[in-house]
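Yeah, one chain of the complex is gone here, protein chain that is, but the others are all in their spots.
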Amino acid sequence: MRTIPSRHPVAAAVAAGLVLVALASFVPPYRLFIVGQLSVVVMVTVGLAVLMGGAGLLSLASAAFMAVGGYGAIMLMIQWSLPWFVAVPVVVAAGAVLGGLLGFVTLRLSGFYLAIATLGFLQVLLALLKHGGQLTGGGYGLVAPLLATPGLPDVPAEWLSLLTLFCAVLTVAAAVTVTRSRIGRAWIAIRDNEAAARMQGIDVRRMKVLAFAFTSGLTSLAGALHAFLLNGTNPSTYTMNLSIFHITLVVVGGMSGSIFGAVAAPLVLFFLPEMFTALGEWRDFFYGAILLLTLVLMPSGLSSLLRYLPGQGAART
Amino acid sequence: MELLIGGLAIGAVYALLAIGIVLVFRATGVVNFAQGEVMMVAAYAYVLAAARTGSAVLQMAAAVGTGIAAALLCYAVAHLLLPRASRLAQVIGTIGVLILLQAGARFLFTDDPVPADPWLFGDENLLVGGATVAVNSLLILGITVLATAALVWWQNATVYGRAVRAVAEDPWRAALSGIHVSSTLATSWAVGGALAGIAGLLVSPVTGVYPTMGDSVIFPAFISAVLGGFSSIEGALVGGLLLGLIQTYAVVLFGGSFKEAVMFGVLLAVLLWRPTGLFAARGARQV
Partner (left out) sequence: MSLLEATGLRVAFGGVQALDGLDLSVGEAEIHGIIGPNGAGKTTAMNVLTGFIRADGGTARFAGAPLPSQPHLVAQAGIGRTFQSSAIFADLTAVENVMCGGHRWSRAGLFGSMVRTRAAQAEEAELRRTAADWLGRVGFQFPVDTPVGALPFGEHRKMEVARALMGRPRLLLLDEPTAGLTPAEVHVVGDLLRALRRDSAHPLSIVLVEHNVPFIFSLCDRVTAVDKGRTILSGTPAEIRGNAAVIQSYLGGGGAEGHAAAPAVPPPAVADTVPPVLELRGMRAGYGRIDVIRGVDMTVRPGELIVICGRNGAGKSTLLNAVSGQPKVSGGEVLWGGARLNGLSVSQIARRGLALVPQERGIIAGQTVESNLRLSTGGLGLSRAGYRARRDAMFERFPKLGARRTQIAGTLSGGERQMLALAKALLRQPRLLLLDEPSIGLAPTILEELGRTVEAIRADSIAVVVAEQNVWWVAPLAQRAFLMESGRFVASGPAAEIAERERLLESFLGGQGSDGGADEAALALVYGGHR
């Protein structure tokens, strides 16, 4: 096997993922489930942060692509008896293509129009899923088949949470490397000044479609893992409130395409409320209050916390 | 005929909310997600007032006043608490208000719908061209059209309307010409709140009053606004009425479960055909 230089981001990401997974395996099983869920939310937020913060495209379709991932993976496994580790990559690719298509069709839209149009996509997709009969399980959704892996003994349910955590780490790494590349800079350039971006030879249409495809692929992956975690899909999961929640996370994280913020925001707005389930009817107050509080304390997002880290200076992450 | 008027009346409620959203958006660039909750709060005020007084004027004042107060709360959060935040962060701020208002209402009044009596005319019907039409539906329509006309004049024919747009585009440069920025902003929010108050007053007899009543109208209101070009008041009116009709007939033709899909399908089609809605904004900005 060819040796990869130790500083290479892929190796670093895999190593970091393994370390985190190793640490997480000490977490008690019932908490591990929350870790898995958190990982899903992080993946979606990170993907959306690239689309919104990076390319400046406001999309309410994140729930739709989670549905694509979840339904897609399970349908492939049921209809064509594909093993899960084939179904997932296929569904990620399909999500990316579908996202690219959505991006292409909505190229002329921007801002709130784009948000509402992508919301329309979600609603139409949901209606189809709810009335898909046998194929989609109608209003009840689908139950995930057992995730058997040939050659491996049956593993306990917790491994799914760990796998999701590992995927989340890889997602974060991918988002970081992409946003710091030529492509990521082109996205930000388009958002900041489209005319000047075009004059640098950047093909704006192509880049927007690419951003949609990238984000949709990641979101589909998250959606598939989410469905596995929950043992199935239910159409009432993929509401526009879920999409709005994802956007909230991105904004709270910081709109500068910050990946750090996209990881931190789910910790504050998802993990924290999950930890305080004892609050009962006060939970909504609690959630609303931390939302407003983070906005007021850090109007440019949690990513502004980075400034206080030693050695970060004004660097953007 | 009943269907037509009924659809238009639903549409008028959407339009009232949509126009409030458009007003605030024109003035501040913020999309107010809490507009439905402003309406909800006003609806509770109306019910409480109706239990205490028979005076239609007082009931109206309670609803409108509460609507204004709730909208000013949104203003305070979006502009006073988050003065330097991005537009999108301010939008998320209104979502924060939405959550708190809903939680507050649930805390005070529980989830059960409170029935409300129709304002002014009760359950009277009118015979128009052989069909019975609820007077209330006509009332809703009339009020909406009048309000729209007044607002269109206010925004397009007076210096005030221009100042609103100037502040939206560039608060600092507007202030340099002597325009008071905060009061201009607050006025737009307040007017939007008053409209939501009227909507709450008109809609509560139909749907009852409950904490999440805003959820079911906010997206139709957004769609109406987008159909109408998002910064055009008359556009929002037409968009709202259109949507009310589409929705009503969609329920009749395809059944209730496709209502949403049809609404958004129409919206998608319109946007793909005309990316800035049916009524493109006047004086579109260029880079």
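Lettered A and B in written order, each chain numbered from 1.
FYI, contacts are C-beta pairs under 8 Å (C-beta built on N, C-alpha and C of every residue); 3 or more make two chains touch, one makes a residue touch a chain.
Treat the numbers as computed from the prediction; the structure is a model and nothing was measured.
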{"item": "Contacting the left-out chain in the complete assembly, out of B:57, B:108 or B:176", "value": "B:176"}
{"item": "Omitted-chain contact residue, chosen from A:114, A:127 or A:210", "value": "A:210"}
{"item": "Residue ranges of chain B at the interface with the undisplayed chain", "value": "159, 162-163, 165-166, 169-170, 172-182, 283-287"}
{"item": "Touch residues of chain A, complete complex, unshown partner", "value": "8-10, 174, 177-178, 181-186, 188-189, 191-193, 195-204, 210, 214, 256-257, 314-316"}
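Everything that follows uses one rule, which is that only the chains that are shown with their structure count from here on.
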{"item": "Inter-chain centre distance, chain A versus chain B - centres from mean C-alpha coordinates, in Å", "value": "33"}
{"item": "Chain A residues within the chain B interface of the complex", "value": "58, 105-106, 108-109, 112-113, 116-117, 119-121, 123-124, 126-128, 130-131, 194-195, 240, 244, 247-248, 251-252, 255, 281, 284-285, 287-289, 291-292, 295-296, 299-301"}
{"item": "Chain A contact footprint on chain B (complex, rising order)", "value": "31, 33, 77, 81-82, 84-86, 88-89, 91-93, 95-97, 99-100, 102-104, 106-107, 219, 222-223, 226, 230, 257-258, 260-261, 263-265, 267-268, 271-272, 275-277, 287"}
